[in-house]
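Just one protein chain is left out here, and the rest sit where they should.
Think of it as A, B and C in the order they're written, each chain with its own count starting at 1.
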Amino acid sequence: MNHYMKESIDQFKEAHLNKARFLIKCPDQPGIVAAISEFLYNHDANIIASDQYTINPEGGQFFMRVEFECPDLNTKAATLEAEFQPIATQFDMDWKLLYVSQLKNMAIFVSNEPHCLLELLWEYQSGDLMANIALVISNHESSRETVEALGIPFYYIPANKSIRKEVEKKQLELMETYQIDLIILARYMQILTSDFVDKYKSQIINIHHSFLPAFVGAKPYERAYQRGVKMIGATSHYVTNDLDEGPIIEQDIGRVDHRDNSKDMKKIGQTIERTVLAKAVKWHLDDRIIVHDNKTIVF
Amino acid sequence: MNHYMKESIDQFKEAHLNKARFLIKCPDQPGIVAAISEFLYNHDANIIASDQYTINPEGGQFFMRVEFECPDLNTKAATLEAEFQPIATQFDMDWKLLYVSQLKNMAIFVSNEPHCLLELLWEYQSGDLMANIALVISNHESSRETVEALGIPFYYIPANKSIRKEVEKKQLELMETYQIDLIILARYMQILTSDFVDKYKSQIINIHHSFLPAFVGAKPYERAYQRGVKMIGATSHYVTNDLDEGPIIEQDIGRVDHRDNSKDMKKIGQTIERTVLAKAVKWHLDDRIIVHDNKTIVF
Amino acid sequence: MNHYMKESIDQFKEAHLNKARFLIKCPDQPGIVAAISEFLYNHDANIIASDQYTINPEGGQFFMRVEFECPDLNTKAATLEAEFQPIATQFDMDWKLLYVSQLKNMAIFVSNEPHCLLELLWEYQSGDLMANIALVISNHESSRETVEALGIPFYYIPANKSIRKEVEKKQLELMETYQIDLIILARYMQILTSDFVDKYKSQIINIHHSFLPAFVGAKPYERAYQRGVKMIGATSHYVTNDLDEGPIIEQDIGRVDHRDNSKDMKKIGQTIERTVLAKAVKWHLDDRIIVHDNKTIVF
Partner (left out) sequence: MNHYMKESIDQFKEAHLNKARFLIKCPDQPGIVAAISEFLYNHDANIIASDQYTINPEGGQFFMRVEFECPDLNTKAATLEAEFQPIATQFDMDWKLLYVSQLKNMAIFVSNEPHCLLELLWEYQSGDLMANIALVISNHESSRETVEALGIPFYYIPANKSIRKEVEKKQLELMETYQIDLIILARYMQILTSDFVDKYKSQIINIHHSFLPAFVGAKPYERAYQRGVKMIGATSHYVTNDLDEGPIIEQDIGRVDHRDNSKDMKKIGQTIERTVLAKAVKWHLDDRIIVHDNKTIVF
C-alpha cells in the first residue's frame, strides 16, 4: 500500500471510529423498531441512518439496517453486543454488528481481461472503496505489474478444469493467511467448486456479462449478437453453487444497434461490467446488503 | 366519477382504513426514533415503512416518514394526535399525521396542451393515482369533453395577464368550494400571483419543460434547439413566488440529436413531462415529500 | 375518424405528396450508391435522408434506406418503378418503393389490458402516428367504448385455444376486407397459428413484457420477481412461428428493487411496454426497418 492510500485509509478509520451498523433479519412483529431504537438510545448511540423493509407486513419477514454513532465505541463494543443478545433472542433475530472502522479484507480474482480489476483499483486509489485489498490472484501473469505497483501482493496460480482441487487448495490457504472477508471475481473465468463456495456464503461477488437471466453461461456477447438484442447488460451477484443463479445485487444495461458486432458489444459491455461490479462491491462494504432466499435487499 | 372508478376507490379506502403516516421535521438529537417507535408500539401500531434522514448528523436537522397500521384507527385518531403532542413538543417537531384512506382533493389547471392532464386522468382511471380529482380548470375549452366524460366537473375560465386578479378570485372560490388540498399545474401557461401562491404553500405542483435550472422561463425547447443541447428534460416542482425556482421534486431527460428541431424536441419532451409530473403527484399523494428550505426530501 | 384527425391526416398527406422511400437489400458490391443516387438525380428527385449499412464490407450484405422528394411524384410513380427495375436486377436487389402519403392500413389486436392500445390511440389522436387505424379486434368487450368514440370500428371476437382456427378465419376475413398492411398485437394474449403468421410476414408487431431473451413465455413479471432481478423490461418484435423469438425491433428497461412485488413490476412495466411498442410501430410506419435473417436493421 503506498503512502497516499495509507493516509487516506487512516483518516477514514479515524473519522468513523465511533460508527457501527446493525444488519437484522427476523420474523415481523410489533415492537422491533421500538426495542432497537430504545436499546441504542440507552447506550448513548445516535442513529445516523435507518432503513427497514417487511415482506408481507402481517406475519412476514422483517429486515433492518441501522447505522449509529456511539462515543467510545471501541471500549463499549463487547458490552453492546452482550447486552443486545437478549433483544435478539426475544425477536429471533439473525443479526450482525459491523464496525465501520474495521475494514474488510478483500481478495480479487481475475483472469485475462483486466477492466474490472482496474476499476476496483482505481476506486481504491481514489479513496472511494474502503477495504483492505489484501491480495490479487490470477491465472494469468498479465496484471502483475499493475497490482504490485500499488504495493498489493499478486499471486499467479495457473488454473484449469483438471487441476481445480489443487488450485483451490492454494487459494484457500491464501484466504486463510490473509483472513479474507470478501472475494471478488473480477472476470475470473474459472468455476469454483461447491466446497469453496460453501466456505464463503454471501461473501463471493461475481460479475456476469449479461443482464441475467438472459444469456446464462458462456459467451453472452456472441449470443446477444446472434439474437439481435437492442441492449446488452451486466449483472453482479453473490456466487452460489448454481452457475449464474445466485442472488442479484445490481444490474445495468447499455444500448446497441445493428451496427455493433459481438466485438463492439464486448467493448460497450466492459464499461457496464466495471460500473455494475464496483457498485455491488461498495454496497457490500457499506453493509447495505441482506441476502434472503435467493434475493438481495439493498438498503 | 364513473362506476368503475368509484369501486376502485372504495376498495382502496377499505384496504387502507387503518393506515396512517407521520411526516416529521425537527432539530436532530438522540432519542427521536426511540420516542416515536415506542409511542407507536404503545398504541398497538405496527410500523410498515420507515425512512429517516439527517442533515449534518451532529446538531443538524432530522426528517422522518413513518407509515403504520393501527387497528380501529378511525376511532383512535383523535387520541393518537392528542397523545403525540407532548412528544412533538419535547422534540420541537413540525409534524403531520395523514390518514391514507382520506383521499386528497385535487384540482388540475391546464391550458391548451393536454398531454399532462391526459396522463393524470389515465393514471386516475387505472387506479394508480389515488386522489379525488375534484375539478379541472382551463383557460381553453378544448379538454372539456374528455374531462366531463369521466364525470369530473370542468370549469372554463378565460385568463390573461390583464384580468389576473379577477380570474384568480373565481379560481380561489372554486378551491374553497371543493376544499382543495393539492393543485396541479398540468402545463397551465398563466403565472399565479403571490396572493394565490401564499395560500397554497407546498400544495401547488408545476411541470416545467426543461431540466431546471437550464432554460428558466418561456420557450425552453426553442432555446434548447438554439443552444444545440444533446438532451432535453422536464422538472416538476412546488410553486413559489420565484418563477421556476421552487423546490424540485423530480426531473428526467431524453436524448436528442442534430436531426431534432424544436418541434421534434417538443414531442420528445411531452413524454418526459407527463412521466415526471405523474411521479411528483403520486409521491405527494403518498406523503413522501418533505420540503425544507428550497429543497425536497423525497422518501 | 373524427373531424380533427381527418384534418390532421389530410394535412400530412398534402405535405408529403411528393415524398417516397426506397428500402433496399442486396449483396454488397461497388457502385450501388452511385447507381441509386444517379437514378434519383436523373429523375429530378432530391435526397432528403439516406442511411446505409453493410455487414462484412467485403463480400457481405448491403442495406439502404433513401427518402427523397420528387415533383409530381403521383404521376411519375409507375415510370419510376419501371425504370428502377433494371438497376434492381443488375444488383440483385430485394427492394420496395414506399409512398409517404399512402398511409398504411393498421389493425390493432388487444385483450384485457388496454394500456398499449390506449398509447397507440393517444399517439394517433396527437397526429404522431401516421397510419389509418382501420379496426380494433379484441377477445374482450372492455375497450369498445374508447375505440368507437374515435370512430374506429371495434370487433369483439371471443377467443380461446380450442376455437383458434374459427377465430382466425373471422380475423383473416376482416384483414382482407380492410386491406390491412400492419397488425399490432397490443397485449393480445392469444397465440396465432403459423397459417396466420405466414400470411403477414414482417407485418405483425408484438410487445412482450420482458427484456427478451429473458423470460420467454408466460408470466414474465412473476418470474422476474421470483428471480430477484433489479430491472425489468419490454421488447417489441416481429412475430414469427417461434414464440417470442422473432426479430427484435426495440427494447427498454426500468429499475425495480426489493420493495417491488410482481404487481408493482407489472405497473412499472406497463409504462415501458407502451413506450417500446409505440416506438416500434412508428419506425415501421416510417419504413425505417429492414428484416434480415432474424434481426432488424433500424435506420
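As a convention for this text, contacts are C-beta pairs under 8 Å (C-beta built on N, C-alpha and C of every residue); 3 or more make two chains touch, one makes a residue touch a chain.
Please read all numbers here as calculations on a predicted model, not as lab measurements.
In the full complex, chain C touches the omitted chain through residues 28, 30-31, 33-34, 37-38, 40-41, 44-54, 57, 69.
Interface residues of chain A facing the missing partner chain: 115, 118, 122, 126, 128, 267, 271, 275.
The chain not displayed touches chain B at residues 53, 211-215, 227-231, 233, 247-253, 257-259, 294-298.
Criterion: only the chains that are shown with their structure count from here on.
Where touching is counted per the definition, the chains common to chain B and chain C are A. Look at the CA centroids: the one farthest from the centroid of chain C belongs to A.
The two sequence copies chain A and chain C touch through a face in which the numbers common to both exceed half of the numbers used overall. Averaging Cα coordinates per chain places chain A and chain B 37 Å apart. In this assembly, the C-alpha centroid of chain A lies 43 Å from the C-alpha centroid of chain C.
Multi-chain contact residues of chain A (touching two or more other chains): 53.
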